[in-house]
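Got a structure here, written out as structure tokens. Questions coming.
For this view, one protein chain was removed and the others were kept in their places.
== chain A ==
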């Protein structure tokens, strides 16, 4: 079931939680709403679910599930599944009763027979690999298991749309990773439309077909993870999607200077601020004629596919982060306190005015 949002806005008292938003989510898509806290992503999800009402203004917003206008439909009739960050399981019911809840509250006419309910609940519990815990109470389960129960409970009513509010936020890293993979798998298998909220860019990029980046109640960009990472529309998106190094200085005659550091760039004269990803910084022992950016290593973290090196210099307001391949790391024999020279491979510049999303990208 596709989801269409037209002109959805929301105020809480005098604060605007959402500016009028338009968004189309295709059938069978898995979409991540990504943003910092207070960006309005949860509000948007709750409006889609019907747990919150959008503002009723002169031009009221509209929510469509496929062709069905659900703007004024109560949450219980929207046929959605909602998964809460803190599971919201019914603590006094067994796992089985939790999953069966949505079926047992159906009106007598639409309710399946008790044998059918039993079969369906066990099929769902099997899917979430919890059939052996059917008689346990939620308090007897781990966080990951509880979230799986909550997912099975939401899926029991065969929703057209599955909505998840920071579903893995309260779990530890390893369980989170496992559940993420498992949700993706489930989504591909059952082919429902899902929207989930997260503040974790890695989670959003890994899991989603498309990501909606939000800040301050606005949609900043909607794109596939790949496009989003390669061509961020504005500075906010670029900065939110990963670590960023800032280089600020004055350009005169094609040379950017900042303290005793200088660098040849192809930019008009005046103030300039350039942004670089950690992997776009190269480290050498000698300066070149093109650049002279002396830095000192203050911390080294060799965990992962690349070595992360923290760099400081008196011409830098904030320390830089660079990633180095393990072979280069050994080759350069990096150690804390060592003085090196940084060379930007690639950089971006976003105009100060956020609204004009013109972007300049150069390869140095």
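Everything below uses one rule, namely that a residue touches a chain if its C-beta (ideal position, glycine included) is under 8 Å from a C-beta of that chain, and two chains touch if they have at least 3 such contacts; residues count from 1.
Going forward, contacts and distances are computed from a predicted model.
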item	value
Chain not present in the shown complex, as UniProt names it (candidates "DNA polymerase V", "Carbohydrate ABC transporter membrane protein 2, CUT1 family", "Sulfate transport system permease protein CysT" or "(2Fe-2S)-binding protein")	"Sulfate transport system permease protein CysT"
Options A:20, A:61, A:81 or A:249, residue touching the unrepresented chain	A:81
Listed residues A:137, A:182 or A:329, member touching the removed chain	A:137
Residue among A:153, A:176, A:233 or A:348 touching the omitted chain	A:153
Where the unshown chain meets chain A, residue by residue	49, 51, 74-77, 80-82, 84, 86, 88-93, 101-102, 105-106, 136-140, 150, 153-154, 156-157
